[in-house]
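All protein chains of the complex are present and in place, except for one that has been dropped.
Labels run A, B and C following the written order; every chain starts at residue 1.
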Amino acid sequence: MIKVGIIGATGYAGGELVRLLLGHKEAKIVWYGSRSYVDQKYASVYQNMFQLVDDKCLDDNMEEMAKQVDVIFTATPQGLCASLVNEEILNKVKIIDLSADFRIKDVAVYEKWYGIEHKAPQYIEEAVYGLCEINREAVKKARLIANPGCYPTCSFLSIYPMVKEGLIDSNTIIIDAKSGTSGAGRGAKVDNLFCEVNENIKAYGVAGHRHTPEIEEQLGYAAGENVLINFTPHLVPMQRGILVTAYASLRKDVTYEEVKAVYDKYYEQERFVRVLDKDVCPQTKWVEGSNFVDVNFKIDPRTRRIIMMGAMDNLVKGAAGQAVQNMNLMFGLDEAEGLMMAPMFP
Amino acid sequence: MIKVGIIGATGYAGGELVRLLLGHKEAKIVWYGSRSYVDQKYASVYQNMFQLVDDKCLDDNMEEMAKQVDVIFTATPQGLCASLVNEEILNKVKIIDLSADFRIKDVAVYEKWYGIEHKAPQYIEEAVYGLCEINREAVKKARLIANPGCYPTCSFLSIYPMVKEGLIDSNTIIIDAKSGTSGAGRGAKVDNLFCEVNENIKAYGVAGHRHTPEIEEQLGYAAGENVLINFTPHLVPMQRGILVTAYASLRKDVTYEEVKAVYDKYYEQERFVRVLDKDVCPQTKWVEGSNFVDVNFKIDPRTRRIIMMGAMDNLVKGAAGQAVQNMNLMFGLDEAEGLMMAPMFP
Amino acid sequence: MIKVGIIGATGYAGGELVRLLLGHKEAKIVWYGSRSYVDQKYASVYQNMFQLVDDKCLDDNMEEMAKQVDVIFTATPQGLCASLVNEEILNKVKIIDLSADFRIKDVAVYEKWYGIEHKAPQYIEEAVYGLCEINREAVKKARLIANPGCYPTCSFLSIYPMVKEGLIDSNTIIIDAKSGTSGAGRGAKVDNLFCEVNENIKAYGVAGHRHTPEIEEQLGYAAGENVLINFTPHLVPMQRGILVTAYASLRKDVTYEEVKAVYDKYYEQERFVRVLDKDVCPQTKWVEGSNFVDVNFKIDPRTRRIIMMGAMDNLVKGAAGQAVQNMNLMFGLDEAEGLMMAPMFP
Partner (left out) sequence: MIKVGIIGATGYAGGELVRLLLGHKEAKIVWYGSRSYVDQKYASVYQNMFQLVDDKCLDDNMEEMAKQVDVIFTATPQGLCASLVNEEILNKVKIIDLSADFRIKDVAVYEKWYGIEHKAPQYIEEAVYGLCEINREAVKKARLIANPGCYPTCSFLSIYPMVKEGLIDSNTIIIDAKSGTSGAGRGAKVDNLFCEVNENIKAYGVAGHRHTPEIEEQLGYAAGENVLINFTPHLVPMQRGILVTAYASLRKDVTYEEVKAVYDKYYEQERFVRVLDKDVCPQTKWVEGSNFVDVNFKIDPRTRRIIMMGAMDNLVKGAAGQAVQNMNLMFGLDEAEGLMMAPMFP
């Protein structure tokens, strides 16, 4: 049984980790770390866990936690994981960091977009970007995983085959993304009140959202060249779900069948990426609560562009589910253990 | 492996049966019955099941189905199950009827409230009212289960200990219930359009809803006398969830601890009924996607009434989950098999 | 032109006052008082007012405001208005207090339920409870109006004719109320985040909500005797709207026509109370954005109870709209000036 510690267990992503790990046959949470609720029963913070979790919340002492667990998930704001991690800890436990601290290889880029100093740049090189479908073998051997961002996961998987195969001009990529509000976290902010979010849609972080360089870096590896994109996230009145609608110019005329073959080439063996049937558009509702990413595309011969779409649950494949998928790989388990629940509809 | 057939697999309750049974270790669906989608792929109707269910929808021929399966779930409108069931079928398979056909023992009451003729009154006596927590032993031996209604399940379990122990005057019971809109089914009706339901709450079926006699009958068994109640359902702008707020006059002065002991007496051993901590009100969100019913109460010494509350997911404990729980009992399995998923939050 | 000052102009009720007064022919806001946003443009707090309101927010200095305006609305938490009001101010301006400070005549009851000391008990007697339909003549002559609470307005108007005519036993009244989340205000609280409110319904303040004594007091005047009720509010995932479902035992057998005549007797001449047609249940959506209260009832001969229902917009008739209606009466204007906008649907 893998012993698990969670730093940030009382945020939404932390809560989702708890939900998923309760259904995991080989893992057991032994440390529910929280800054705000120390000594309170976890189930009094998340009443859905009443009679399912009896533990109290502990603090977020990574050193102490490292002595008691096999793997630590950090589901915390940027900067915390980097400020805590050290060689002694990494020699004892595996770390899966759900924050952005180790996602971007160029520390200057990180510091510029996030506006904070990186406290542990020496581990950036070692850290593996935990997009399992792409870096599966590296994940298996990693000590430190940079769990991908929600928008980057959905954006990248929607576009990847086209970029990898060189079928689109990667400097024409425009990503228009839409997210439910759980992505904004459980902090008490006026902007996230029901009355402000309901009956509303807005763009935010236009031309400046922090997930932009993360997407660009990963697309750059696939393209074999630097990539600059436009990325615009929107807040949608729903609790879960990310939808990506991406646009790019085709480098040559292609048929539906040719593109379908390209998507199948990369995803047919993947259990969590579903290439939908022709003309079926991904919908966030069809993946809610699951670890699936549904992708599809539409060629527009009039403009010679392709529209690539992806839908996933931001808290599962976009955060906690992908983290568990990484854990499974790191510990030599079935990659899908604890993650095969069907999406819930309606 | 139990072979399962579903009549009405493409309604919301049918869809939930499919979701739950996909995660069930001892059961396998071999017949997805549907009237509207015969020969279409099930996953084209419920895209969440893409790559999880490959079967096509078949018709709803109960005779033929009975030859191929061990248990049939009928998740259809009132009247259908009663019109199809016969001795030959009941000798071959177990039937769990999610409609109201066999819930009410007095056929005249059924015919009056439902406005249709009962086509198989000869099986009413035999049918077991499948509220597992109350009729567990009878369920284990049954051929035909009347799976309880959503409102009656939540209403009854919220009130039952108080009635059973004679602590409230059962003719003062008033049940004010609130439901998400999936309870209204997947039929295309103007009243259930997003634009009509969103930002709206209304009562309906006031003083005339069909679940009234079902609740009264079950409360009557517990009280040992006839019971007349007021029951008012409301439609709430959410997809899942039922909340019951029930009121009754206390027969004598009681303390919190006395009432708590009464609830614990009946529910402490129950895995799916959670008596919440003092002063914690049930919320539908805390049980969403799960088979739990959360109950609690508040004594009002000013009016000498007690307010009893219950929350559950209408599609799970209120329909498909309870049906699977019944199946588990009928086939000698662990009652909770396939039903221990944690509620999903948010 | 009536010059208006608002203390608490940046809360939801304050914002609604601004919306309504912008469409009022005889009034003009000259002071947008706010504690949190002093010196910021009002339209930067409520972007809907961009190019419609150019003013900046000022502080909430009632003394200074009283020199510049004809009427002050206080849309603030309990206690503030009572702590500011004095004879000098009341000699200069009329005050319409949207908080609970002057609603309850018995200061001991106020202090017990609200848990704070009343700072100006000397004005309680003078203050007029501003339920226009009931106290119209007193309102016209008042200096200080206690604008009724949202739940009390809807509850009282739904029940009033039955109590006034002695047709129900007033000690059997049970009020089950449901409210949208704007009633909880614009404060940044976890409980009011979109992810906590959406797909959720819960009771709160069970057997202890502060609007209970306010409703009891007003019903008591109508009944001519002390009244004790059960009042249970619920939070519903919508932004606006209150629905009341009230139950009471009939004192004698009555027909639909008799009860309808009683409702018509009190409301036929009222422009903002609409007694719906037979069997039409009030819905919050049908009154959204308007000053209407829709009421109706259903007799249940089985239990000899009557179910009384009412729906209104909590921010309009439940707060800002009623406040403007009071202002109109106090200044001798048409009672409906600025309030005749039709409900918005969908």
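The working rule: a residue touches a chain if its C-beta (ideal position, glycine included) is under 8 Å from a C-beta of that chain, and two chains touch if they have at least 3 such contacts.
Please read these numbers as outputs of a predicted model, since none were measured by experiment.
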Using the touch definition from the top, which of B:25, B:67 or B:189 touches the missing chain?
B:189
Which one touches the absent chain: A:24, A:94, A:285 or A:317?
A:285
With the missing chain put back, one of A:236, A:259, A:315 or A:333 would touch it. Which one?
A:236
Out of C:74, C:182, C:303 or C:322, point to the residue that touches the absent chain in the complete complex.
C:182
Considering the entire assembly, which residues of chain C contact the chain that has been omitted?
12, 15, 18-19, 22-23, 44, 46-52, 182, 199, 239-240, 274, 276-277, 280, 283, 285-290, 294, 340-346
Chain A positions in touch with the non-displayed chain are 171, 174, 176, 178, 180, 195-196, 198-204, 206-207, 228-230, 232, 234, 236-241, 243, 245, 247, 281-285, 288, 298-300, 302-303, 305, 307, 309, 311, 346
Footprint of the hidden chain on chain B, which residues?
12, 181-182, 186, 188-190, 192-199, 237-239
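Note that in this section only the chains that are shown with their structure count from here on.
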Taking all residue numbers at the chain B to chain C contact, is the shared part over half or under half, that is, same or different?
same
I'd like the Å distance between the centres of chain A and chain B, where a centre is the mean of that chain's Cα atoms.
36
I'd like the Å distance between the centres of chain A and chain C, where a centre is the mean of that chain's Cα atoms.
46
Each of the following residues of chain B touches two or more other chains, namely 199, 239-240, 283, 285, 288, 346
